[in-house]
Structures are given as structure tokens and as C-alpha cells.
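Some notes on the structure that comes next.
All protein chains of the complex are present and in place, except for one that has been dropped.
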Amino acid sequence: MKLFEYQAKELFKEIGIPVPASTIISGVQELDKAIAEIGLPCVLKAQVLQGGRGKAGLVRFVRTQEEALAEGQRILEVTGKKLLVEAAVPFEREMYISITVDPFSGSALVMACLEGGVDIEQIARTMPEKIIREKVDTSLGLMPFQADNVMYALGLSGTAAKEGNKILLKLYKLFIKYDAELVEINPLMILKDGTMVAADGKFNLDDNALFKHPQFTLTREHYKNDVEFEAAQDGIPYIQFEGDIGMMVAGAGLANVVFDLVHYYGGTVANYLEFGGPNYHKAQKCMKMMLDAKPKAILIATFGTIARADVMAQGIVDAVKELKPEIPIVAVIRGTGEELAQELLRSVGLNPLNDTEEAVKKAIELVGGASK
Amino acid sequence: MKLFEYQAKELFKEIGIPVPASTIISGVQELDKAIAEIGLPCVLKAQVLQGGRGKAGLVRFVRTQEEALAEGQRILEVTGKKLLVEAAVPFEREMYISITVDPFSGSALVMACLEGGVDIEQIARTMPEKIIREKVDTSLGLMPFQADNVMYALGLSGTAAKEGNKILLKLYKLFIKYDAELVEINPLMILKDGTMVAADGKFNLDDNALFKHPQFTLTREHYKNDVEFEAAQDGIPYIQFEGDIGMMVAGAGLANVVFDLVHYYGGTVANYLEFGGPNYHKAQKCMKMMLDAKPKAILIATFGTIARADVMAQGIVDAVKELKPEIPIVAVIRGTGEELAQELLRSVGLNPLNDTEEAVKKAIELVGGASK
Amino acid sequence: MSIIIDGKTKVLIQGITGKEGSFWAKHAKEYGTNIVAGVTPGKEGQEVDGIPVYHTVRRAAAEHKIEASLLVVPPRFAKGAIFEVLDAGIKIIVVTAEGIPLHEMLEVRRVALSMNALVIGGNSTGIISTGKAMMGFFPYWLERVYKPGRIGVMTRSGSLTNEVTAEIVKAGYGSSSVIAVGGDPVPFTRFVEILPLFEKDSETDAVVMIGEIGGTMEEEVAEAIEQGIFTKPLIGFMGGRTAPKGQKMGHAGAIITAGKGTVADKVEALTKAGALVADRPSMIGALLDQALKG
Partner (left out) sequence: MSIIIDGKTKVLIQGITGKEGSFWAKHAKEYGTNIVAGVTPGKEGQEVDGIPVYHTVRRAAAEHKIEASLLVVPPRFAKGAIFEVLDAGIKIIVVTAEGIPLHEMLEVRRVALSMNALVIGGNSTGIISTGKAMMGFFPYWLERVYKPGRIGVMTRSGSLTNEVTAEIVKAGYGSSSVIAVGGDPVPFTRFVEILPLFEKDSETDAVVMIGEIGGTMEEEVAEAIEQGIFTKPLIGFMGGRTAPKGQKMGHAGAIITAGKGTVADKVEALTKAGALVADRPSMIGALLDQALKG
């Protein structure tokens, strides 16, 4: 689960990492009050989760009340999400710092770079030597000497090295306390006197550890639309696209491949629904969601072991009986209980296939052929 | 630093380890109210730190108000410390459980035994196989399976095994949270239904980690007398005995040996003061304490490196000049700066010796010879 | 021969009295697996399909020689159960739990590495030495999917595994061993650590690797081939070629590591190392022919 910038900054504040003064607003009518509080110039920042906000015009430095109102209104309208009004802080340079995991060694991994404010993946590709890495044995924790190693390797010294050390140790505490997949400050602004301020913040929580942190819940703001949000409430991975074929696949690995195959054979995906694992009992509900979304055709694929084919087929059959859909349905249901499953599907007039690629090609044919 | 039983039980309560209902009182006038609250029969327990309270008559099971008053008054008078009035809990059997350290492997060490309520050192000598041991890697923490290992190895099952597991995990949390040297429940009473109640508690904190736990401070109640308490306030190890020779030694190892030598040659020790390490600058203050205690003779021994002989000698000389003692002083001051030290001592009429055993023998001679 | 386990390997099942545990214990036994004991705290004295149950692994290990353990326990108890097996000196562990907290995965991976133990998973469907023994969840009763043969399979996915092994059988081959390393972002055992086992297995002629977008496991395999650590033919097949960037599709493991982890990267690395890459499942048979029949 990704936190919004303003949520990340609340956690930074909690642990004592300096952040600029800011206030969060939901509508343009709150902007005057926010600016009175924060002062001008200030920065308006859309609270959306995708990267590249700057390039997309969703972060704006504004000098006057008028500019603030115009830009604030525009950003609020474009995103439909909250807006962070934040004090502008004069800085000398910017730095990148993050903590994530190193799957190979089983460590936490600190990454830091003095090229802050830019895309770290870009730097990783072009100037990997500029990124300082320090692995952390999580059973021992990040030790102050390791923070020193990072700061002095970056070339910092004096107050900046000491401040960086303290902030990194605090960031690590947050990483552990909240079971994070990733915590990132980019940019971490270094001021003239060597002190630092976190100008942005990314905070990805581990969904598998969310039960330990019930204060964080996914809200409507985390999703593009109501359908995705509602599916998530039921624990069903669902993504809306713009294409033709509704994809309902059991198992993440197979779903990815079917998605690839649809594109390979020139089709487009209308939506993506994954009903494997514990969701295989929810086939009926999933099928209804697919039908409600009204794609041009529905493609169902499974090859499960624990996710029993017959149970899934029954759910599909029930939904079909109830909603009597008119769009074509292509099903390739195999795995445990496949004979019974295929019988069931035939009972409502569906003609189950045996081969995934055949099924993909058939579905594309049914929606009017390859778009290439 | 050792906690009193009632303090240990407060920590048990805090973490959810069941303890009997109890109230702590300071004088016999509070006893009526305490008994009204706790009920009869109940147990009166002297809050002293030494072991063997039962045998010493400092723990009493009382059935009536009269018995309670008589025993309560007696115990309060004998100890001069607080008294714990505790509900009597009917139990089926008793168990011993503790967590301490295993210096060899660098682990925490859980010890448990179904012979509760008795002296564990005794069992360790006579029936070591009855003690179940489980080492804990503190960087990973005590895991539930290890608690299971202990409980099932003891022969517990059903509710008792589950309760024991929970209590042990909680006890470990306390061990870690408070940087304990030792936490011990003896006896841990097992009730008829398999639930458990901690009937006693030992909790030794690590003095070197006390700075992390400022809520715990040594109080007058931890000491036998005012002098030991006041010395401790200054960080000076001081123990009062009943013998003749006042011992003032720099360095713990040497102090132990001088103590042995005094006894070896038939002398007795009046008091023991250790002024090595960071205390060597406090020689003047230490010397004054020794003189105030009025032993028959004072024996000063040092062989220091960082604890400079000349600095210590100067402190002694200053104290002698100020207080002009009439009791004999034997000094064997060697180590860094010894020439200057010996000169200084001679300047106030002391005749420094060069050999520790000579000095011990001399001191014994001065107080009237060996007592053997 | 097959890798990791065979019909003689003495296997323990943790969580054996649960619904899934007892179901798969029965199947594993039926398949020929030598299940010697089970563990569920508090249930010592019971039996599951004739298999004796113990309170703890230590107690089970005191009564039976145990060489491997299959964990069928919920994700929140997985870490503890793994450490319990490691503590008992057992070095082969298969972890099926899906949803183990990430920080716990790190801890397990690190400790397992330091103890030189082979912990497979989490979120693994298991391992099967086809025709001999299995620890995990495999529909071995589908003969067109689990036919014994000389192709090693290692996979990050459960659902895709059946899809691919069926293609292998369709092409006239069968599997020697199938190892599901699982779909988690910090798999306890990585592809590159399975590879040497297939390399020295005289009953494996080639390996099919079922990969996925995200992480660097496939790139590590490419490196191992380049370094000559693995010399048999390897056919890679990876899902997520067209997955939209930034969108979490598929397994939790599909998080792209800075500057690495796209399927294009993986294909490039593997191809450069001389491995064959299947664009679609249906290509796997032809590539096997190409590799093995020349």
C-alpha cells in the first residue's frame, strides 16, 4: 500500500525528520486560509500516487495569491484528489535517500545519492557509481557507523554529514516500525547551514504486514475509479483498461501471460480481474463484475491445483444463469476438477477450450479481430 | 540493580503476566485497610532483596486479622522495609521459570523447572536434568516454538502448556525491554484449570543500561545503612562489615585479593571501599569516608595504570592534612606515578610500603594481630 | 536421481492436522512420498492418515530421522515454523504460505543463507520429483501435466506451472523435478541456487525456467550460464512483457528493481548468455526440440 506524500510527511514529522510547513486541502475554497497559514511563495502539490508529478504539471511553485488560486483550481480539477500547500524552502543542494530491501542478501538496503530531485532509476542506469549503497542486517539494525559510511561516501562533511546520519537513522526506524517495502525522501534538501528538510516522501507499506498497522487503510483516493476500489475491498485485484476483452484469470502468473498473449495476437484488454488463490470461491461475484463492466467479450482462463476448476465453473455458471449475458464468453478452464468444470460450462451453453493461446485467439476473433 | 518483589510484579502486570491481588504498605497502621482490600487468608511478604525470606520468617501465611497484625508488626520491625500484603491463591503445582544470559554462546537463556518454589541453585547441583534450558538468539528474539519446546519438555500439556508459552513470551519481552540481567518467577503457580499466577518475582536490571530506564533509581531501601547509600550516590562501591581494618583499594580485582589476604592472615575487615577506575580522582573524599567510619586502622592499596598513584596520593594527603587522623594508616601505592606518590605520602608522615602482603600483615599487626 | 527429494527422503509436515495439511499429506503419501511425521502444537498423540503427530518439531525429530519439512501453516506463523525446523537441524524446507510479511522474509532468507539451508518459498506450490515424491500441491493425477521425464522446471508461478508442464508433455517430454521457488519478492531460494542441482542431476537434460517481470532472478540465471556454472540447455519463459509500468499486476514479486527487472531486460540477458527464450507457452516444445534434438 502506497501512502500519499502528505501521509509520508506526517510519519516523518512523528519521528523528527524535518519537513516544510504545510497544510492539506480538499477544495479550492480552503486555499486562501492555507496560504494565509503557510505564506507565499509556496508550492502546490497534487496528492496523487503516480510518479512524474512535476512533468505532468501537478506540482507548482506559486508566488502570488492569484497564481496560487489559478494553479490550485487547475490541479484540483485535473486530479480530483487532495492538494498539499507547502512552504517553499531555500536550499543549497538536493539529495536522494531511500531504504528498501535487497532480496539477494536478505538485507535492508540504503541507497543515497547527491543527485536529488531526479529519477533514481535513470541514475541507476546511467551513473550507477553515484549511488551509495549500504546493506543492513535487519536483525542488528542500521548502526550509526553505517549512516556515517553513507554520508562520508557521498562527500558530505561537518553539519550536513551529522544531519544526514540522524535523518537516515530515523528513516530506518520508520522503515522497521511500519514494515515498509520502501521509504524514500527525494529530494532531501540540504540548506545553507547543513541542516536538512524532506521536500518529498514516498512510503510503501507491505500489504502482508498491514494487519499490524490497522491505522492505514486503502481509501477511494488510492484508486482510479469506483470499480477498482470496490473490487479491492473484496480483495480482488481488478484493473480497468480501455480495450475490448474482459480478462478473468485465476493465478497471477497465468494472468500476466494471458495479458501478454492478448497483446501478442493484436487484441486489447478491457479489464483485468484475477480470481486465483483464496478468490476462487468468489467466481460468481467476479463473473458479475466482469459482466457489469460490459467488455466486448469475456475471456476466462484457469489452470489451478487448489483453485478447483469445478468450483470456479459453478460460480461462472451461476452468474451466467442470473444475468443471461449477451456478450460472448470464451473459457479455458483446466486443473483440479476439470472434467466436471467443463460439463458445468457446457450446461449453460459455453464451449470450454483446452488451450490458452487458442482461447486468446478466439476471443480476439470474437471482438472483431486483431487491431494491428 | 535489583528490583523489589512488588516492583517486579508491577512490571509483570504491565505486560499481562497474572499476579495475585496485592497492596504494598509501609507501616502497621496501613495493615487493616490492606486486609480489607485483599481479604483473608493472605500472605505477608517482607520487601527485602536477600533470598531465603521464607526460612528467615519474613514471609507469612496468615488466616486471621489478629495473626496478620502480629506477624505484620513483627516483620516490619525486623526489616524496617515495606511489606507486601498479597491474596493467597490456591494452586495445584509450582514451577520455576527464569531468563538470564549464557555468556558462552552470547545468548539469552531460559531456564524452567517443575520443582518450583525451591532453591534453583540446589536443583542445578542435585538434579540438573530437571531443568529445561533453551538458548535464545537475542537478535531474533524468543520465538513461540521455543516457548513450546520448553513447556512440552517440562511435560505440560493442554491449557497449562499454552499459558506457560504466553507467560514466557511476555517475560522475555520484559527481559529485553528493561535490559535485565535476570528475570525470574519462582514459584509460578499452576492453578487447577491450567492458568498460571506469578507468586514471586525477581528482576535484576543491568546497571550499565540503567541510563535507558531513568524511572528506576536506587533508593535508601536498597542499602543496609546510610553510609553505603550515600557512597553509592557518588558511584563509590562501599560495604560496611564488623571487623577492624578499613580497606581502601583501587581496582576491583585487587580489592577482592586484599580482602582475601586480610582474612588469610587472620584479620577482619571493617569496611570495603573501592576507588579505582573513574573514582581515583575522588581519593580525598574516599579517604574522608574511611576516616569517618573510624576503623582501627586503614589499609590503602593500589597498583594502577590509568588510576595514577600520584593523583590518588595527593587526595589522601589532602584528607590527612584536613582531618589529622590518629588511627594508623598503611599504604602500598604503586603504578603510574608511584615515585611522586610515595614522596607525597612521606610528606605527611606516612611510610609507603612496596608489597601488598607486607602491607596486609602490617595492618593486622597494628590492630592487635591475627584473631585466629 | 532427481533433485532435492526422492521417494526415500524422510519428510515432516508442519500444520498436518489442518484442512489443507491433512489433504495434501494424504496425496503426498499416495504419490509415494515418505512422510514420517507431522507437527501441530497441542495435538501430539493424534494420527493423520497413519502419520504420527507431535507437539513440536524437536519432539518429532527425537523420534524420527527427518530430512525435509513441508510447511502448511498460515503466513503469520510461517517464520516461526521455519526457524523451528532450522533449529532442529533440518535443512530442506518447503514453504507454501502466501503473504508472509516482507521483513520476515528478509530474516528467513538471511538466516537460511547463513545456515546453508535450502528453504523454498514462500508462496510456493512446492517441489515434485515427478513420479517419485512431492512436497506441496501438484495435481499429479493429471497425466498430461505431470509425466516423468528429463526436463527440469523451476518456476515463480503456480498457475503458470501447470500451463507450461502441460506444454512440455504435449511436446513429448516429461519433467524430472519441478521446483516452485514461489512468487514472493524475497524468495528464500533463488533460481540461481537451484541451477547447480539441475546441472549435476544426471536425469535432467534441460531446464525450463518460468519467470516473471520484476526482480533480478532471471538475470542472475543468465549470469550463471555465462560463467559456466550451468551448461545444459535452458529455455526461459517470462510473463509480464506488456504489463503497464507502475501497475502492480501479478505477484508481489513483480516490483521492478531500480533500473532492472523488465521482461525485455531479462530476455536480452538470457539471449546474450545463450539461453533460448519462448515468447509464448506454445513455443516451449519447439525450443526443447531445438535444444535437445539439434
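Chains here go by letter, A, B and C, matching the order in which they are written, and residues are numbered from 1 within each.
The rule we apply is simple: a residue touches a chain if its C-beta (ideal position, glycine included) is under 8 Å from a C-beta of that chain, and two chains touch if they have at least 3 such contacts.
Since this is a predicted model, take the numbers as computed values, not measurements.
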Please identify which of the visible chains the hidden chain touches across the whole complex.
A, B
With the full complex in mind, choose from B:26, B:64 or B:105 the residue touching the hidden chain.
B:105
Among B:21, B:78 or B:209, the residue in touch with the chain that has been omitted:
B:209
Candidates B:3, B:62, B:185 or B:261 - the one touching the absent chain:
B:261
Chain not shown: contacting residue from B:139, B:157 or B:195
B:139
Go through subunit A and note every residue touching the omitted chain.
140, 143-146, 148-149, 152-153, 157-158, 161-162
Absent chain, residues of subunit B that touch it
50-51, 101, 103-108, 111, 120-121, 124-125, 128, 137-139, 176, 179, 181, 206-209, 211-212, 237, 239, 249-257, 259-261, 263-264, 272, 276-277, 302-307, 334-336, 338, 355-357
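Please note the rule applied: only the chains that are shown with their structure count from here on.
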When the C-alpha atoms of subunit A and subunit C are each averaged to a single point, how far apart are the two points in Å?
28
Would you mind listing the residues of subunit A that make contact with two or more other chains?
139
For subunit C, residues that touch 2 or more chains besides their own
107, 111
